[in-house]
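One structure is given below, represented as structure tokens, and several questions about it will come after.
Missing here: one protein chain of the complex. Every other protein chain is in place.
We just call them A, B and C in the order they show up, numbering each chain from 1.
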Amino acid sequence: MVYVAGIDIGSAFSKAVIMAENEIIAYEVMPSGGNYKLTAEQVIEEALTKAGLSLKDIAYTVATGYGAASASFSSETASDISCLARGVYYLFPAARTAIDIGGQFTRVLKLNNRGRATAFLLSEKCAAGSGRFLQVIARVLQIDLEDIGELSLKSKNRVSFNTGCAVFAESEAVSRIAEGAAKEDILAGLHRTLAAKIQTMVARLGIEPDCAVVGGGAKDIGLVKSIEEGLGCRLLLPEEPRIVAALGAALVAWEKVSKGG
Amino acid sequence: MTEEKKPEERKRRKTATEAASRVGPMVKAALAENLRAKEEGRPIAYSFIYSGYDEIIRAMDIVPAWTENYAGVCGVKRDAQRFLEKAESENFSRSLCTYALCGLGFDSWREETGEMPPNPPWGGQARPTVMLGSGQIICDPRYKWYQAAQHYMPDVPVYVAGLPYPPYEDDYDYRDVQGYYVKYIVEELRGLVAFLERHTNRKMDWDRLSEVIDISDRTWNMISEAYDLRKAVPCPMGTGDAMNTMVPMTFMMGTQEAYDFFKDLYDELQLKIANREGVIPDEKYRLLWGGGLPSWFALTDFNYFNSKGAVFPAEVTYRLVEPVYNLDLPRVSDPLEHLAWRWVKYWAYRHDKARKRPGSNPDVERLIEYIEDYKIDGVVMHEAFSCRSWHPGLIWQLNQLKRIYRDIPSLILESDIVDISSYNEADTRARIDAFIDTLEAVKSR
Amino acid sequence: MKSQYFAGVDIGSTMTKVVIMSEATLASVIGPTGPEHRKLANRVMEEALAKARLSFDEITYVVATGYGRINVPFADKQITEISCHARGVGHLLPDARTVIDIGGQDSKGIKLKAGRAVDFVMNDKCAAGTGRFLEVMAEGLGVSLEDMGRLSLEAKNRVEISNTCTVFAAQEVVARLSEGVALPDIIASLHEAIATRIYGMVRRLKIEREVALTGGGAKNIGLVKALEAKLGFPVLLPPEPLLTGAIGAALLGKDIVGEAVEKGETLVRSERRLTEASIFT
Partner (left out) sequence: MPEEAGSRGLAAADRYYEDYGSRVRELKKQGKQIIGYLCALTPVEIIAAAGLVPFRIKGDVNEPITKADTEMETIVCPLVRSWFDMSLKGKYEFLDGIVIPHACDSISTTYNVWKNTLNLPYSHLINMPHSTDGPSLKFYKALLNTFRTSLSKFTGKEISDQSLNQAISLYNQNRAKVRELYELRKASPPLISGAEVAKLLIASVSMPVEEATLLIDSVIKEVKQRGGVLAAKPARIMVVGAEVDDVTFIDLIEDSGAWVVADDLCPGAREFFDDADVTADPIEGIAERYLRKIKCGRTFREKKGDYDDYLEERFGHIGRFIKDFKVDGVVLYIYKYCDPYGFDVPAMKSYIESVGAPVLYLEDEYSMSTIGRLRTRIQAFLEVLGSK
């Protein structure tokens, strides 16, 4: 059996996927923290442990993501777009559009019927348009990142923000809470803002069904619903959306190994 | 590909052609010539490239100071920020054309202190005798910039020559209106000559003007023929180099030197083709630079593309000529009238072609033409945030191209021409990497 | 005439400041602005009153300023930070012609003439050019805000911070730290980045000497030095930069009362205090 690994050192989370040929056998997700090099080693170690393997069993490792270069043990690096495309295709062969909501950027890509990206768009580099905004707000509202999605669905009255800056939105959220606004309403407002930005990107690229949503932001069901509402269509959602790029990286590794012999 | 980030010690970009590598010194020499002219009291004209008056200035022996070029030089040297900041401190919005802001920052600084700003890139830009704007074409800064500069140099006269060209419309043909366009342009150019005679104590020598125009016509042809050679596989010269060779095309038109330059380029490219010598030995993707001015501080991105197996045989940007013999120009004796006809016909060059393809327009038609002629695999554009002339409409052009022609991989980079704070090398390269992957995906379809 | 007391209440985005003055400052309190502007303003006011040994009724006029100025129900008048900082600096540093105020939510430049604002510029759109930037960085780096300035003076080199966005820059500097870049170098580079942004904006006013620095940012010696390097000359600092706006507010209150007295007008005070309207007897 040939084993390969994909690793995605994201700005927010690091993920590793171990595959036996083209079957996923283990994965791990952990916060990236400040030291990418260390995190890269840890995340692959954890995943390997789950798989009952060690690094020397791995035939080929491909790294991707913001801190890909820090995974010094990897055999090569690949761009996030191509990893995402491969990962999405593996999970949803019918997907022709994918939205990835990551910590720094939102990416929208178009896929062909062979799972390759044929076009893509990236968001602006302002935290107010990224998944990072969710983390910031979750922290000030003292809610677990995991819980914001469900909670926001309870909202009856969306609160809209006066500021376009993620940093100032933080203090604004705090004041709104003090004024008696419900946390779910603040979250719902936030979701709408983000969803609107994402919709515009999708529209600019042109949506083709099916459309998948991946990346950490996709774990936020409130955000996903808000995007669905805006786009007027259902989105395909993987069970663990955060590992899609790492999965794609592992697939790149597998291609290498299986082709290169 | 490692790039130093320190402005001082950036290494010189590698060019593919010998011709392109000669350009840096040419620009430097031109700037030095400006300073010399200033010392000798010869008239200097602030000028815009491609304003249809190159030949007039040359024939009258007026020294052009290409203000866009100087801003670009500051950009290349990564030393524009202080001038942009100065302009901002004068209350100019940072969203305006950064060529103009850089120039206005520089001028207001020079006028305020009475001397060149400290360590100006390549000796600096001398105070002009006159400023020659142009109306209606290309952009608003072409008349607003010099008007704004006058606020700091109230005694320097400005002339704005109207240089329109007919829009592409459904309900009439450009030939229905070309007559009054040409007439207007001729009058405006005549006004320019009179203005220059009034303010520079130079006289127009009309015979000389005809000679200069003859050189420039021949240069137009020579450029077109040289650039056509880039259709070869492997491609002998890319857009990175064309961002250098645009210099003799736009800053030296009407001079023998420009003609000779392109003749040399032509010969060099011929030779390269004979030797099957390409920009890169293993050419995987042929890309079209489909619009947008480049980020002058990041020309090495072209080399980065090359390192990924991609080459740019053609670009829309700065391809400001067509073979004159294809333009169907009427024979006229007035040199100004010839200029006007050439101008109008150049801009209307693809109107007829566009009409044959439903949903097309001349801009889209040009993209299609280049994609076919140069065997293009993908289109790259750059949206420079500060310039509203070349950049609005690119998204639509790309969308339309895909709607009426075919789905072709495309990438829109977003940054600026001069303002480096809008640029992030790591991000840009990540985008390029991803784009290369999409090219690969489409190619192996 | 029996002595009159004036209060200035400056509800900033980060800090709440209260000053009670008559001829001179009698009491001042600085506290963090919690989410509950209203209540806190009350409490800080009470604290200041206790310090000054005065009751609220003895205060002739209350002026509120700052980002949360509308949330001071007991104020007689709301005046923007710009006028208050100008007035405060005019009083504390009469030589100043230009004020640079670096607060939590915004930074501003103010041009002074005879101790009054005549022109101003401000940034409050993106946190990247405000004091908030440094707060976020301090938190990320695990350094107290108070130590940022001192630490930065130990810098030997500069590092490039490629992100402008506060949120991403915070993340970037943490990564830099883990790569082994020296903490002082990082902090100094951050100061330089923000000084560049602020200087670029304030220059619109045609900076004239002397320049006074106010607001929380002025408490950061590293930032002060970075700005001085941009300006090319030293700046003036008030004894407590954070209080400048509140002092200005109190003084403007005093001006208003003084003018009214001069004109023989009855001062209309805020509704809450209507019952004590006849304050001039």
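Everything that follows uses one rule, which is that contacts are C-beta pairs under 8 Å (C-beta built on N, C-alpha and C of every residue); 3 or more make two chains touch, one makes a residue touch a chain.
Bear in mind that the values here come from a model prediction, so they are computed numbers and not experimental data.
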Write out, one label after another, the shown chains that touch the chain missing from the document.
-> A, B, C
Of C:14, C:28, C:60 or C:83, the residue touching the omitted chain is C:83
Determine which one of B:33, B:61 or B:187 touches the chain that has been left out.
-> B:187
Which residue, B:38, B:286, B:308 or B:391, contacts the hidden chain when the whole complex is considered?
-> B:391
Listed residues B:24, B:162 or B:323, member touching the removed chain | B:162
Which of B:147, B:256, B:307 or B:326 touches the chain that is not shown?
-> B:147
Footprint of the hidden chain on chain C, which residues?
-> 79-83, 116-120, 122, 124-125
Absent chain, residues of chain B that touch it = 90-93, 95-97, 100, 133, 135-136, 139-141, 143-145, 147-148, 150-151, 154-155, 157-158, 160, 162, 164, 166-172, 176-177, 180-181, 183-184, 187-188, 191, 359, 361, 363, 383-389, 391-397, 399-400
In the full complex, chain A touches the hidden chain through residues 161-164, 196, 199-200, 203-204
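We adopt the following convention: only the chains that are shown with their structure count from here on.
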Roughly how many whole angstrom separate the Cα centroids of chain B and chain C?
-> 48
Between chain A and chain B, what is the gap in Å from one C-alpha centre to the other?
-> 41
Residues of chain B that touch at least two other chains are 424
Residues of chain A touching 2+ other chains?
-> 125
Chain C contacts chain A in the complex at 13, 34-37, 105, 125-127, 132-133, 136, 163-168, 171, 174-175, 177-178
Sort out for me which residues of chain C touch chain B in the complex.
-> 160, 162, 164, 200-201, 203-204, 206
What part of chain A is in contact with chain B in the complex they form?
-> 78-82, 85, 112, 114, 116-120, 122, 125, 204, 206
